[in-house]
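In what follows, a single structure is set out as structure tokens and then discussed.
Every protein chain of the complex appears in place save one, which is left out.
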């Protein structure tokens, strides 16, 4: 135990007072000693891609929200407003990294190549996992707040054991930082110098509770006390998020252990489609954050940088409309499992008890079909 | 959420690099800007009392250890070496404060007026609680690591609700800081500005695991990230511990919320009477820490301060011998509960199920007495 | 005073009345204050009683229960909410190793008058962890009272009793029935020990609780059409169980079916059957039957109707118990061995 470790953690931390920015609200590129070295490859193509990715993430979210209102999905936790935090961080990853997310990381999932049907399936109530985690390098949604942070830390411990230079990333919310699991994840990640990025989207709310209920001090500052460097970034600035995640990943790959990234953002929509945020927050607050919209900001930047804003917007529009059409086809094509499937995969092989119950259920189903 | 809170926490913290001391290893009184204001009332009488208290705590520990070897107790977790941390902190409390400890705080219990029979009863296997928590202002030993930190935080939240200026104190070890509960306790204590002292005795080991397994950075530093001021003190310096706890209590009573105190000390004995520390640590390490013995240090200080060292030692000796005699009487006088008592107090009143089981058990007992 | 209330509102009323009746009562949980809870059960209570008594807590279940333990030490009577059934497990240690045992541990000195409210059960068409029935875990834990309610009146009366009880109570609120309406007499405070016979019948005893009660009552009506009389027992207390009431009933009917939404294995249904068999073996004329969830994790909601006990599955079990035709036995002896 040495003060050197916290000194090192503090030294490698940044943005605790004012979140790091690469693009200010007006879209102007601000120099950043911390971030700039990790943004050298950003060119117009990349900026356009980032914009299109965010636009698609937003459109998928809007469409899914609408589908829920139409009864096609049972529930939907919108990611509206968090596109920069999700796209920026996910774009920093490589295919062999592994993502452990909560339930709101639709943008991240899309970046990992998750199909639209795969993305919506959980929310249609037909399955608890929409995709193959190994195929996408991403675990399926975790609903127990904080639980996935330990999985990410453990996965990263595994990476160290087999000597790879992959990294794991855990996505979690501001509320999650209060859970024992999220704190134990910091203990283990730090103790084992696990190559993991602890990526906190501080979207200001845990359902109705403002982040001030969870903590009176910045969430990122917490990490330093665990010996983990913290980067606090403007979460609506896709470049800042991209750069911070790259810094964290680089540290992880080089054996430098975990990094905590706090992306300061805002959940513009309700917690889920069943929530009514007017009960706990003002329109003004929402309006103020809408002014910091991540897509608008990048678009302004693209304009300022000389790109044809309307061309980018149009390209995005075309892609989004395409995605929206695909999505509406995809949702109805999601298979409804046979009832009998509820007995599958409890274990890796059959057990007498469950096969008995399966048989009983079959006989019963057959009986009521003929009978009543 | 504001950086101001962590700034305030950091500002009110001290000793993170080098633990605060009032008495150095040689017993010399060192000036301390942080501590001295809280040691103004320390005179020879108080120093003598502190010495005698520590000597008694040590003697009780030694006797209990011996009793365990003789089969009179089922287990004993020795507090040898931690007398300054326990006596110094407990002496800072007042009667209406409330203590939540783990299993090793025998010194604290003695300071709270816990009787020798009460202290030993749990370790004789005849009860799970040796004393009335309300009578002593101290909950009985907690064995689940970390659980009591939440109880202390909640008790302190209660104090705030009823507007008292009492405080709660949680005692826990270095190992306990890894548990989710201990971290959640910091979240709640900080969020509710609870008047609680989080008193960590870092005795360097959790059973066989050195504290480096738990954390690569100082435990006290962790608190600051939660917005909680931290004081790190030489835990073998009874005056430093006394002062730090007083500072923490004063803050609590004045509405300033929680404080984390890390007392850096050493578990000189085995983890419990069933442990064999030679399997995991060197004799040299133990010897080095024996050199920092809290009793010797205070005695040297008393000598240096002009008090008659041998008089103090003698006074302590007389009191200790007295206590040892009482203790040996007390242990055998601890009542063995009637078997039937195992059915008592599951609920506050009888239930049919348990009364049935009680009756069955009685009938059965009667039958085998007569029968086999 | 009698009033028509939903079950959710009846609980809210009970909590409000409890807060008004006793200063030591405090409420704590995630989103219970400003929002009034995700089911609006605590709607309006923070406005009425202030943020010091109706507390929005940080997001940490172990701490919610653990700090409530500390408050109880200080003399409070905390009522804490776990937002959904599936989120109680992080608090498991504090519940089973602390709340359930402190009275016993301290030989009766410390009391833990905590109420742990848990909206529970399925059939709300939601996602994983929002539809579970974890009551058997708590029933297996000595030192906890575990209760539920099947109507707005029961919910009101039992919640008042739970908050007043000096024992820790885990109160499972049947969330699928939150919107059921019924008359509530706020003068009625229940006991926590006794089952209630909701319908008398000679042929089969069906014991159930919480959300399953309505299913069973419906089944009893359907059975009546076929001339079969079901005696419906609402157990109300899940632990301790009112075995006497069930034994008394079975001594008349000779047949027992137990219905709940939790999986079967090592469950409350297992317990009830084991206990009744122990005490009324000779009275039993047929093997007791369980109608429960299957022993799989809770499936996606698209399948929950088949996973949970249904009216038809209850009737099937009743038939089996009567030796009439049933899907499982394949018997087709109409009228059965009555």
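To keep things simple, chains are lettered A, B and C as they appear, and every chain counts its residues starting from 1.
Everything below uses one rule, namely that a residue touches a chain if its C-beta (ideal position, glycine included) is under 8 Å from a C-beta of that chain, and two chains touch if they have at least 3 such contacts.
Here the structure is a predicted model, which means the values were calculated and not measured.
A.B. asks: For the unseen chain, which displayed partners does it touch in the full complex?
C.D. replies: Those shown chains that the absent chain touches are A, B, C.
A.B. asks: Consider the whole complex, including the chain that is not shown, and state which of C:53, C:74, C:101 or C:175 touches that chain.
C.D. replies: C:101
A.B. asks: Given the contact definition stated above, which residue among C:269, C:308 or C:322 touches the chain not shown here?
C.D. replies: Checking the options C:269, C:308 or C:322, the one contacting the hidden chain is C:269.
A.B. asks: Pick from C:237, C:296, C:310 or C:326: which residue touches the chain that isn't shown?
C.D. replies: C:296
A.B. asks: Using the definition of touch stated at the top, determine which of C:31, C:128, C:231 or C:312 touches the missing chain.
C.D. replies: Here the residue in touch with the unshown chain is C:128.
A.B. asks: Please give every residue of chain B in contact with the chain that is not shown.
C.D. replies: 74-75, 103, 122-128, 143-145, 175-176, 178-181, 206-209, 213-215, 274-275, 279-280, 336-337, 339, 341-343, 346, 353-354, 357, 360-361, 363-368, 372
A.B. asks: Can you list where chain A touches the absent chain?
C.D. replies: 98, 100, 127-129, 132-134, 139-140, 144, 147, 149-159, 161-162, 168, 180-181, 184-185, 187-188, 191, 344-349, 351-354
A.B. asks: Considering the entire assembly, which residues of chain C contact the chain that has been omitted?
C.D. replies: Spelled out for chain C, the touching residues are 62, 86, 89-90, 92-93, 96-97, 100-101, 104-105, 128-129, 136-137, 139-140, 142-143, 239-240, 262-271, 273-275, 277-279, 281, 284, 286-290, 295-297.
As a convention for this text, only the chains that are shown with their structure count from here on.
A.B. asks: As a test of understanding: of all chains, whose mean C-alpha position lies farthest from that of chain C?
C.D. replies: In terms of C-alpha centroids, the chain at the greatest distance from chain C is B.
A.B. asks: Could you give the separation in Å between the centres of chain B and chain C, each centre being the mean of its C-alpha atoms?
C.D. replies: The separation of the two C-alpha centroids amounts to 41 Å.
A.B. asks: Taking each chain's centre as the mean position of its Cα atoms, how many Å separate chain A from chain C?
C.D. replies: Chain centroid spacing, chain A to chain C, equals 36 Å.
A.B. asks: In whole angstrom, what separates the CA-based centres of chain A and chain B?
C.D. replies: The computed centroid separation for chain A versus chain B comes out at 43 Å.
A.B. asks: Among the residues of chain A, which are close enough to touch at least two other chains?
C.D. replies: Touching at least two other chains: 178-181, 213-215.
A.B. asks: Can you list the chain C residues in contact with two or more other chains?
C.D. replies: Residues 57-58, 60, 62-63, 90 of chain C touch two or more partner chains.
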